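Removed from the display is one protein chain of the complex; every other protein chain stays in position.
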Amino acid sequence: MSDFRLTQQAALKGCTRLVSRAIMLEALPEGHVIQVLGKPGDPHLTARLEAMSDGSPHAVRAAGPGQCFIVGDRTKTHAELADLSASLQPEAFGVDQSAGRVRIRAAGPMVEPMLAKGTAVDLSLSNFPVGHATTALIGHIAAHLTRTGDDTFEIMVLRGFAQSLWDDLARMSAEFLED
Amino acid sequence: MTPYRLPAGGLIDRRTPLSFTFDGKPLTGFAGDSLASALLGNGRLLLGRSFKYHRPRGILTAGAAEPNALMTIGTGGRTEANTRATMQELYAGLEARSQSRWPSLAFDIGALNGLLSPFLGAGFYYKTFMWPAPLWEKLYEPFIRKAAGLGTASYTADPDTYEKCWAHCDLLVIGSGPAGLAAALTAGRAGARVILVEEHAAAGGMLLSETAQIDGKPAQDFVAQTMAELASLANVTMLLRTTAFGWYDGNVFGAIERVQKHVPVPLAARAVERLWRIVAKKALLATGAEERPLVFGGNDIPGVMMAGAMRTYLNRYGVAPGRQVAIFTTNDSGYALATDLEAHGIVPEIIVDSRADAAFPYQGKARVVTGAVVSDAAGGKALSSITVLRNGETETVAVDALAMAGGFSPIIHLACHRGAKPLWSDAQSAFLAPGNLVGLDLAGSVATTSGIAACFEDGARKAMALLDEISVHTTPAAPIAVEGDIVSPPARPLWTVPGVKGKAFVDFQNDVHRRDLDLAVQEGYGHVELAKRYTTNGMATDQGKLSNVNAIGLLAEARGVSPDDVGTTTFRPFYTPVSFGALAGASHGHDFQPVRRSPLHDWARRLGATFVETGLWYRSSFFPRPGETTWRESVDREVLNVRAHAGLCDVSMLGKIEICGRDAAEFLNRVYSNAFLKLPVGKARYGLMLREDGMIYDDGTTSRLSENHYFMTTTTAYAAGVMNHLEFCAQVLWPDLDVRLASSTDQWAQMAIAGPKARRILQTIVDADLSNDAFPFLAAREVSLFGGALHGRLFRISFSGELAYELAVPAGYGESVAEALMDAGALHGIQPYGVEALSVLRIEKGHVTHNEINGTATAGDLGFGKMVSATKPDFIGKAMVGRPGLVDPERAQLVGVRPLDPETSFRTGSHILALNAEATLENDQGYVTSSAYSPHIGSTIGLALVKRGASRHGETVTIWNGIRNEFTPGRLCDPVFFDPENEKLHV
Partner (left out) sequence: MASLVPCPHCGARPREEFTIKGAALVRPAADADPAAWMDYVYLRDNPRGRYDEHWHHTAGCRRWLVVTRDTATHEIAASREAVLGAAGEARP
């Protein structure tokens, strides 16, 4: 046991960034993802959560009635998670999904046509503005999509499907990766 | 004589010659050619043999409806059979091969079928070849199959990729003729999101075949200018080489884009075909009209062609159809061809106009005969003459090409795809689109508008009206001035051409001729749906695009009714054939379905695991070691090692659900059949979920982690279903309960550590005291590991019957923790074990899975009667669980089974019979739900659901495998084969 070191494996550890002028795909750090279970119809939930987030843009993302994700690149300690959970209750509950959800960033001028190969959601800027988030199928895999910029999306997926979704996104991007 | 390339003219690029081959023979065409125009330009007239009679066939059309010129393109995995030469763009190196001929196109043995044609008429396979019956399979059917048939599919895998896409727009415009262009301009200029779909490589539709001038310029220049403007608008998307093939619910249109079917070698990174699903707020069909063939004798001889197609070959491709051309027309459109031919120095030999009262102001040099028909055409592999019939007198005219102009049928297919029937119009002599379409309108000649200027105006106006409905306000594109526009009154139909002697074809591709339809009516199959199936008219790959309307007209005349009374067969997607590759998209091979990987996947792989697919998960099945030659050796070793020492098994794929909220306890109390209200914090409990009908739905353990926070595990198979079910209960059945649900299956790497040494091994990494007093059976707590470096959840639960724990750690740490346990356990003999060993261990303990929870088993059947609360006021399944049929003592109940002779075996699925009873359905007493070889028992053991099984322990029975017809004497027994007192569990 003396030479044992506890290590963390990223779900997409083998997936190197894919980039061209048209498209960019990268796995994001497995920082923190807190699934917040509020009460559907609570109008103050998002504002309260903003204050608990790390303050980075789009750290709080809607995920259906009464639910949100708080995300960030930095790992939260066990104590920080416990504090966050305590401050949410009793109106809401926090479930740590930091390891259960994996984030991928997709960006570039061809990001909409690339994602249109997988999802039926109309991702045009007018219909899906910056900050908008939803869960939808990308191919056969359900994923949570957030628009974080005019040409930038973050895609959050169950860890078990992360590699398959990465492979799908890479295939969907292939024609745009040849500059 | 033959068709030939004109010295000048057309939209082809004569500076870019392209070599290609046809049946191995090298030929040359030009960029901009279709395969059909290139073949005609090379004087090739005979291009295929017909399906049934193997008659020589040439090219009939210049578009999507082509029934004759089907050929096989490409080689190896890129072989594509039944490609319409009219729709295939020419590219350098294209290899085309004719079909339906043997041994060669020019000399075809199957043409003997033509001599057999008296026996091959309508319904022939129901009649001619029925007797003697044995000959059908041995002789008739193989012969007919070899003789008939289209191209042959390749057996080599397709090397190319295909993909699917979604698109969204305000207005979808299908077709880029004058109406489509006007609509796209109108909508595009207003800023609406427009998608313009065109099936050919170049936009413009019929304008590309026109000699008219628009706004003082050639029509082709007008198209180029319009396309340039559309291309400059960011809100307009143009999809060329794209066929809209279907109209679906929700105003979704299916379209197929041939992205790289026109290039010698496709780019590997790009799909060759793209299947579009276009969600359109509004759609405009500007698909034009299809010219109708005329049904006279020999109308299929190579050299007979549609008049409009002849114009296209002349004006667009610079190809003349022949030197001695005749025109057979029922309407004014035939004269436009005459004018164009004359412009190229070809004066038609004769224009045969069926109208006695024809009054078209024709200025050309050709002889016009009115009130006449072409009754027959003659020639073998090429047209040589026609017979003109007028007032009972015939005249033979030597020709090498004949144009047919039988009027027009609007291409309304998509408008009928959602179930509405087309409507017959006597005024237009055509079937028109159904009325009251929602989200879809038609413009241009598909809406019976005639003339370029009128079609343009119609397109602009209809686009404006459609966009008005979604509050996008537009100004219609300004009208255009057209010089040489032809506005013709609708053609009167000429269904039955008089005086016909030869075979007059209605459906060219399926070789259905006029007498077949007469025969169908005579024999009582005159209904349009019956006639279709009796004669096969309209059932070929072209789905009757040219033939259906003529068949309906002929049936109407034979029955003495109007085409309205005959009606049409049903229009269904696809408008033209779509490749299976495009329909499958990327979902094949490696990408057939997603893979769900456990966080311990790589760890298991490093230890040599053999994986098995369970649903989308890959689970470690067993871990073979050097020297083990069968899977059984590995599994036996793993099973024995768990019971003797310890094992580690990946159980990450169990469903995991966080249940939070003030009313979480009450919620669990209602979804489980057993009591959950009083489960203390820090404890796990086995729970049973029923369905409302009283049968068992799923089982698992739920632990109370804190006052208002529970953690449920489900079986792997039902994880998704249980989550949906709980959400239904929370959202729909009991919305008043404060309960919140989240799936956390993927958050945790979860491992079972089982065996007598489990505690000692686990204690090396868990900070808390794990002694039996401190952490007893069913304890469930959050624990710190490695001196506080990590936190996880520890449950003392056991599926194997051993002293066992399940440890859950955040998924990213799973591999590291598993390695730590393997290191620490090496001293104690720990080994990894897979689902095969897990299954043996649970069968030895009589634990059930979904093999036993089979949807017809009650709690009582499986020995869980006490887990159905008699006191709770309500839970799912309570109302039905007490029905007499569900508590009948005769029901099948869980029981163990083993062979009398341990050397014999039996399989899962085998049935239980009373000893030596006959193997009949009446004697069936149940079946083996699970079985395995138990190294502890030394024989096969099984669990079974058997009538009154719980009270029959010790009884000798016969185990019957009906598939292998094996009878194995066996004995029913207690389903717990190992450690029935659970002494190993509580240590």
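Brief remarks follow.
The chains carry the letters A and B, assigned in the order they are written, with residues numbered from 1 in each.
One rule holds in what follows: contacts are C-beta pairs under 8 Å (C-beta built on N, C-alpha and C of every residue); 3 or more make two chains touch, one makes a residue touch a chain.
All values derive from a computational prediction rather than experimental measurement.
Residue B:281 is the one among B:281, B:311, B:532 or B:911 that touches the chain missing from this view. Check B:874, B:888, B:901 or B:974 against the missing chain and you find that the one touching it is B:874. For the chain missing from the display, the contacting residue among B:250, B:787 or B:954 is B:250, taking the whole complex into account. Of the options B:573, B:608 or B:969, the residue whose C-beta touches the omitted chain is B:573. Residues of subunit B that touch the chain left out of the display are 246, 248-252, 254, 277, 279, 281, 418-419, 573, 692-693, 720, 724, 727-728, 731-733, 735, 873-874, 878-880, 883. By the touch criterion stated above, the residues of subunit A touching the omitted chain are 40-41, 63-65, 120-122, 134-137, 142.
Quick note on the criterion: only the chains that are shown with their structure count from here on.
As a whole-number value, the distance joining the C-alpha centres of subunit A and subunit B reads 31 Å. Residue ranges on subunit A touching subunit B, taken from their complex, read 1, 4-11, 30, 35, 37-39, 66, 78, 89-90, 92-93, 95-101, 113, 116-117, 119-120, 122, 124, 127, 139-141, 158-161, 163-165, 167-168, 171-172, 174-175, 177-178.
Against subunit A, the residues of subunit B that register as touching in their complex are 161, 163-168, 193, 267, 269-271, 277, 279, 586-587, 590-591, 593-599, 602, 617, 653, 658, 660-662, 708-709, 738, 740-742, 744-748, 764, 786, 789-791, 810-817, 819-820, 823-824.
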